[in-house]
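Left out: one protein chain. Kept in place: all the others.
Letters are used for the chains, namely A, B and C, taken in the order the chains are written, and counting of residues starts over at 1 for each.
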Amino acid sequence: MTLTQSNTIEQKEVFLELTIDGQTVQTRPGSTVMEAALANNIDIPRLCYHPELSVSGGCRLCVVNVEGYPNPTPSCGLACEDGMSIQTQNEELFQTRREIIDLFVAEHPLDCVTCDKAGSCQLQKYAYEHNIKETSHAFELPRTLYQDDNPFFVRDHQYCILCGRCVRVCDEVVGAHAIDFAGRGFECHIATPFDGPMKDSACVFCGNCVQVCPTAALNPVSRMGKGREWELERIKTICGYCGVGCQLEYALKDGEILYAQATSDGPVNGEMLCTKGRYGWDFATDPQRLTSPMLRRDVAYEMGLTKEDWTLPEESPLKVRKPNIEDSFVPVDWDTALDLVADKLADTVKEYGPDSVMGLASARCTNEENYLFQKLFRLGIGTNNLDHCARL
Amino acid sequence: MTNSIAEIRDADCIFITGSNTAEAHPVISYEVIRAVKRGANLIVLDPRRVPMVEHATLFLQAKPGTDIYVFLAMMHVMLREGWANEAFIAERTEGFDEFKGTLEEYTPERASLMSGVPVKQIEAAARIYANGERAEGKSAYIGSRGHSAILYAMGITQRSNGTDMVMTLANLAMLCGQVGKPSTGVNPLRGQSNVQGACDTGCLINVYPGYQKVTDDEKRKAIAQTWGVDDLPGEVGLSIVEAMQATAEGKVRATYVMGENPMMSDPNTSHVEESLRKLDLLVVQDIFPSETAFLAHVILPAAASLEKDGTFTNTERRVQHIKPVLQAPGEAKPDWWITGEIADRLDKKLGVERETEQWLFPSTEAIFDELTKVTPIYAGMNHARLVGEGLRWPCTDEEHPGTPILHVGKFSRGLGKFSPVTANDPAEQPDDEYPLILSTGRVLYHYHSGTMTRRSGPLDWVQPRGYVEIHPEDAAAIDVLDERAVTIESRRGSVRTRAKISENVPQGTIFLAFHWREAPANMLTQDFALDPVSKIPEYKVCAVRLENPRTKQRSPKPVMEM
Amino acid sequence: MAAKKKVTKQVKAHPSGDERYTSLDRTMKRFKYEKDSLLEVLISAQEVFGYISEDLLMYISSQLKVPMSQVYGVATFYHLFTFEPLGEHNCIICTGTACHVKGADRIVDALSEEFGMEAGETTADGMFSLIIARCVGSCGLAPVVVLDGQVHGKETPEAVNKRVLEVVTRSKEELAMEAA
Partner (left out) sequence: MNFEALEVVGTKERDRQAKLQGRIFCCTSTACMSAGAGQVHTMLDQAVAVSQSDEFETEVVKTGCMGLCSHGPVVRAEEKDKAAALYGNVNPELAQQIVSRHFPVEEALEEIDSDEPDQSVTPHDIPHFRASLRKAQAKTELDKNIISLEDPFFTKQVRVVLSDTGRIDPDRLEDYLAHGGYQGLAKVLETMTPEEVCTEILESGLRGRGGAGFPSGIKWNFVRQEEAEQKFVIVNGDEGDPGAYMDRTIMEADPHRVLEGMMICAYAVGADYGYLYIRGEYPMAIERIRNAIRAARRHGVLGNKVLGTDFSFKADVRIGAGAFVCGEETALIHSVEGKRGMPRIRPPYPSKSGLWSAPTVINNVETMANVPSIIQNGATWYADIGTEKSKGTKVFALTGHLRNTGLIEVPMGITLREIVYDIGGGIPGDKEFKAAQTGGPSGGCIPAEYLDTPVDYESLTELGSIMGSGGLVIIDDSTTMPDFAKFFMDFCVDESCGKCLPCRVGTVQISKLLDKLISGEGQPEDLDKLDELCQMVQTTSLCGLGQSAPNPVLSTLKYFREEYDTLVQSPETVEAGVK
């Protein structure tokens, strides 16, 4: 990410120097130990910390030893100071973290064998790394609500560890503030107003909460029960909707998209997406997709491809409730269609001149395609009658 | 955009006008919200109470089409109060003295009278924007003046004086020196995934790739040479709306549409349909049988962006690589393959022979390599360099790192030119017969003509049906209740949809998104007044009336204010 | 004030015309509809209405322009707020440390047994609510109970039961007489 790169243009570069795990690290004033460590590929266990969100400090997993401090201190909120000496890994810290994870799983079921998040769950990762097979405490599930009230995501509160990332992303980034903590203490949970359905809240279904959720508390509906994380193929590309150009990653199994998510290296959007980008990909497999070139029935008849003559109905296609393309068109092979187009274009150019042809390119096609399209008109046909929907 | 999306979060003041950012560009709205949470001031100028207003420190609710008075008055106030950036004006711009005189008549009082925005709000907006004032917290930047960014979208450009509007915003930014620095600038938010790229690559009536004017003989001939010919057409072509007229008149006989749906997206649909029906040849190349496809002679199935590779250029001029995720269904092919095939076959039919291959490319990468040869702003790019974060134009040679911020130190044309602008009112004003103003736009869950989003299960679940936003008073005038049917009529047509009674629109204005084929907004919009330069139709203002289909009551004549 | 002034509010009275809302409106007006006054407004609502209803929260949310989820979150965080109407009579048992060591639990148990309900509940007939308080700050008089707003110190389970039964029976009799 180069998000803060631009700041430095007017600012003098000042650096602090500190030691993390024996490694000398330079960082800007105001950055935290967590940020400095991550920037230098030093991985500190963390659950509630998220680089795009404000610091919470609730999970206590990111504790480190600071020289001169009596107790382990969370690194997520710890401002770097010149000359600081930090230890992120040692036996004592390992044990502390182990105890913390032990407590986490005292209220989080370890049914990873059937969990959709297995493989990308942060808690699972740390439980594994710290050799926690089950809790040593009395297991009790304080949150049991299972809310499956929308086609975007499922909220399964039993897996919620109250890291609050979803609440923060909803407030600090999306600005919707559809969810917040409700209740307190052991009864504390993440709630919509009155624990009602998502649609009745201020939710805009951007799914950024799902994106930042470290456990299976929030999962896309589209992937539920469809495959394990490690079986999925992942392809990064750019969203096809608006002009922001968000990078996203599709997770597929057997050639079928199971879900989309942003990746932290997205140059424009980081880990954020909107509802269209994250959930609006299923149109691609809609049965109404055009799958073969087609000629209108009257054209096909003229060419002797169909037996019945046909005329274009006078009624506007907008007035037809559910128009069916097969009623008016017949499929043909590519050669037939392309030759027909080339023929007719050539005839028009010959008869009426190049300026009798108009081309409409597309703001949703690639640069290469638009380039070729305008070249066709300018070089192939010889006209500048060439526009696209930039203005619409 | 002159600046970067990521810079927005560090801005001290953000001025959004004519953009429903939270719904049309949610991810950019996230950056704005981050800035606001850090203490930036957010000023929103819009006729509608768009969702971003919830986060705004100042909301100027100008009557539709009157915002130009507010902008001019803001500059008037800046000069009066000495908030202009004298040093910047002296060093970096020209034409200021002439420009200065034109502002005199645009007092905030006059703007207030025209727009309904209180004088105090205009003055506050001028102060906050000019000085880059924060609401709270510390600026990310050093210096006496904070950094202010302007964000705008179609609310500014889809107007009969859209070019003037854009120039006004540029004047505003130059006046305060809020350009050429991070987190400043004049930033149009572009609505479609590759609208920037389509412009960059020359899919416009007046420019070749890289904004080289068709009338510029030297540049045109250079391109011609690369393409293996001596010269290319040097006259400006017909824009979409002009072409529809020309078609109706029989001047245009064949139209090749690639991935567009003019039946939904062009103004005055009835006229569009009439024109399209007259064509000898209408080729529609699309992924779905769009409303336009039903009028086509030939339909060519294209691959969706999820199914092909190539590059997109985003609103901040970033060229990024897209990759195929899915297999195209059936016989569907990438558009570049189809266009190439047509061109190749057309050459043969026309008996043209080329020395080198011009149409049949082995890959998009090969096309891109040719593209960069004729497009100076892309000259330093190739697919390999785009891996990762992409590159931002201008990128003029292979060492060039790309350009995050335009006009740093120097404007592209040298000195920034102040262009005097006179305020013009929208072409079609409400009158006794059509007393209301219709504004069109988008909603969060749908995109453009709805071809994709209305076929997406989750998105359509949230908003399966269209609606028109009506102010409670206007609804009460014809006894229409929330969620009930209502007919909207203009001089060009009528549509029926359900009413959503809301105070988000001011009295006298209704809002209808153009996603719904059941209630196509463009049946109503006008196509007679285009911006003289950009040829953009005035989607944002047209005169309409409402009718209650049950009682046949119609919107009454407006009561004169004052 | 460092708190940010946001866009001017569209202030509208509650459509029900309930006078208690007018009183709530006064409180909000006093705080100039600042978002920061949420807690104060909720406290005032609790005082005026006796409990917090969903409708009330929605009204406050729209008036102060505070997200509904935040209003709900704040209301469920603090002990002061109750979401169901209290009984006709209510008895608050202090369970502060001083009262605890002097046997407050036994008072709670006795009342629970008498009325067949847990602390924090209201009887089915809406006649009596048993409430537990963390500390009412009258530790010198431990154990302390507050019956219908009246503080009683140095109590015993028997005496409290008797007091409560008295007021409840009286109310019941009055009701019966009215019905007759």
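We adopt the following convention: a residue touches a chain if its C-beta (ideal position, glycine included) is under 8 Å from a C-beta of that chain, and two chains touch if they have at least 3 such contacts.
Owing to the predicted nature of the structure, the values given are computational and were not obtained by experimental measurement.
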| query | Pick from B:G137, B:G228, B:G388 or B:P532: which residue touches the chain that isn't shown? | reply | B:G137
| Candidates C:S53, C:N90, C:S138 or C:S171 - the one touching the absent chain | C:S138
| note | Note that chain A touches the absent chain at residues 55-60, 63, 71-72, 74, 76-77, 79, 96, 99-100, 103-104, 106-107, 136-138, 140, 161-162, 164, 180-181, 183-188
| field | Absent chain, residues of chain C that touch it | value | 1-3, 35-40, 42-43, 66, 70, 73-74, 77-81, 95-98, 100-103, 105, 133-142, 144, 150-153
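The working rule: only the chains that are shown with their structure count from here on.
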| request: Take the average of all CA coordinates in chain B, do the same for chain C, and state the distance between these two points in whole angstrom. | output: 55
| remark: Rounded to the nearest Å, the gap between Cα centres of chain A and chain C is 45
| query | For chain A and chain B, what's the span in angstrom between their mean Cα positions? | reply | 25
| said: Quick check on the complex: what are the chain C residues that touch chain A? | reply: 54, 57-58, 61, 67-73, 76-77
| Contact set on chain A toward chain C in their complex | 171, 176-184, 191-194, 201-202
| Complex contact set, residues of chain A against chain B | 2-7, 9-11, 150-152, 172-175, 199, 204-206, 221, 235-247, 250, 252, 255, 257, 265, 267-269, 272-277, 279-286, 288-296, 299, 312, 316-318, 320, 323, 325, 328-329, 333-334, 337-346, 348-352, 354-376, 378-392
